[in-house]
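Every protein chain of the complex appears in place save one, which is left out.
The block that comes next holds subunit A.
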Amino acid sequence: MFFHIVLERNMQLHPRHFGPHLRDKLVAKLMKDVEGTCSGRHGFVVAITGVEDVGKGLIREGTGFVTFPVKYQCVVFRPFKGEILEAVVTMVNKMGFFAEAGPVQIFVSNHLIPDDMEFQSGDVPNYTTSDGSVKIQKESEVRLKIIGTRVDATEIFCIGTIKDDYLGIISDPGAAS
């Protein structure tokens, strides 16, 4: 899910930037440092949308650098266990398939694909039902449920399932619908 949240960060600024454009410099540096990063706690920082408050700077002894506490609003993407979302299939193999929902990768193991779907190898590897009516391949859009997340300091990776009611394919790139 995407969220709009307020985060805080201590920004260090070199003395050469102290002047009328200090705030601009601070904001530009904040965007450069924070956007595109990922933390286990807050998820992926997609975009900073505003700066709420720049606190009083503290001069660091010996270096002349100043640390400013900055409060900023941003859009983050944070997947949760139990969340249901839509994703695009990026790779299919006999172990299962990978899908992407925005910045996050989700793996769906073949144990979590309905039993009536079989893996078919070939030019376009896919999972197909025995009657051929449903096919999951690269670029398919699927609705899945996240059942596990692995979080480390700079990355979030998810495990998903499509073996439940109202989950599975939403659109099939092969079929003209």
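Throughout what follows, a contact is a pair of C-beta atoms (placed from the backbone, for glycine too) under 8 Å apart; a residue touches a chain by one contact, two chains touch by 3 or more; residues count from 1.
Here is the rule we use: contacts and distances are computed from a predicted model.
*Asks:* Of the candidate names "p-loop containing nucleoside triphosphate hydrolase protein", "Large ribosomal subunit protein uL30m", "E3 ubiquitin-protein ligase RMA" or "RNA polymerase Rpb4/RPC9 core domain-containing protein", which one corresponds to the UniProt protein name of the undepicted chain?
*Replies:* So the chain that does not appear here would be "RNA polymerase Rpb4/RPC9 core domain-containing protein", according to UniProt.
*Asks:* Which one, A:M11, A:A101, A:M117 or A:I136, makes contact with the chain that was left out?
*Replies:* A:A101
*Asks:* Going by the contact rule already stated, which one of A:M11, A:V66, A:L85 or A:V134 would touch the omitted chain in the full complex?
*Replies:* That would be A:L85, which touches the missing chain.
*Asks:* Can you list, in ascending order, the subunit A residues touching the missing chain?
*Replies:* Within subunit A, the residues that touch the unshown chain are 1-5, 35-38, 42, 44-47, 49, 75, 77-78, 80-86, 88, 100-103, 141, 143, 146, 164-166.
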